[in-house]
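The complex is shown incomplete by one protein chain, all other protein chains being positioned as in the whole.
On to chain A.
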Amino acid sequence: MNDVSAFPLEISGSPAPMVSFRKVTKSYGALTVLDELDLDIAAGEMVSIIGPSGSGKTTVLRMLMTLEQINGGVIYVDGQPLTHMPKNGMLVPASQKHLRKRRADIGMCFQHFNLFPHMTALENCMEGPVQVLGLSKTEARERSEELLEMVGMIGKKDQHPSRLSGGQQQRVAIARALAMRPKVMLFDEVTSALDPEVIGEVTNVIRKLVSEHNLTMLMVTHQMGFARDISDRVCFFYGGKIEEQGPPAELFGNPKKERTQQFLSAVKEAI
């Protein structure tokens, strides 16, 4: 089973990483998707994950959002264990209550937006702050409108998602996630389902976030140019492990591992 006795109850140190994967393993039956992954992300850092499909990129985000349970290791967020909780001086699997407490630090945007279709753009953004954070409607509206303004969607705030284009829906989804004031934002292939001509409107919002907000961000993407532009660090995943990682200029300009070189040249050819 998952013996976590060797893992610390919390991570201290200055500065402690905002997110820390320690020997995290995830498998579906016989298929191992992630194999003892170690990954630290500093506060305010923007990390992109690239790699061939099936390499476990999206699984990293899904586990961090607690949409999937891990099979081994521990994930820490802001120094505190996320997948586990301390009990009698030991780490035990997290309860629902613990998950709810720790999950508040994390926000996520999905490939298919997943906006609530029965709510308007504004209602989508207000839902979490009102229901989960307990904000008054006035406060939540103010906060949501500010964010919709930031993503350029204030003019469509009373529209239902079915009336919005993919790019517009994704921008609302970003505002919805930000309205919860997370410390860590996860972007899971947020441009993959978009028509090419609207990808820019979404990437521009993310660029703005990177430059104006001190958020920790983790992004899975197929947009190599975008990842190169905005990331502090790029991780190339292969076979459930980080094959190579480094600053974008280095990883894209001078990849050291053969698999990275192969992947990058294959991607280049596709363009």
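As a working rule, a residue touches a chain if its C-beta (ideal position, glycine included) is under 8 Å from a C-beta of that chain, and two chains touch if they have at least 3 such contacts; residues count from 1.
Just so it is clear, contacts and distances are computed from a predicted model.
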- [ ] Assign the chain not included in the display its UniProt protein name, restricting the answer to "STAS domain-containing protein", "Ectoine/hydroxyectoine ABC transporter permease subunit EhuD", "Sarcosine oxidase, delta subunit family" or "Ion-translocating oxidoreductase complex subunit C".
- [x] "Ectoine/hydroxyectoine ABC transporter permease subunit EhuD"
TODO: Out of A:K57, A:H84 or A:R103, point to the residue that touches the absent chain in the complete complex.
DONE: A:R103
Open item on the list: Out of A:E127, A:D232 or A:E250, which residue would touch the omitted chain in the full complex?
Closed with: A:E127
Open item on the list: Of the residues A:H112, A:H222, A:K241 or A:R259, I need the one that contacts the missing chain.
Closed with: A:H112
TODO: Could you please point out the chain A residues that touch the chain left off the display?
DONE: 65-67, 100, 103-104, 106-108, 110, 112, 114-120, 127-128, 131-132, 160-163, 176-177, 180
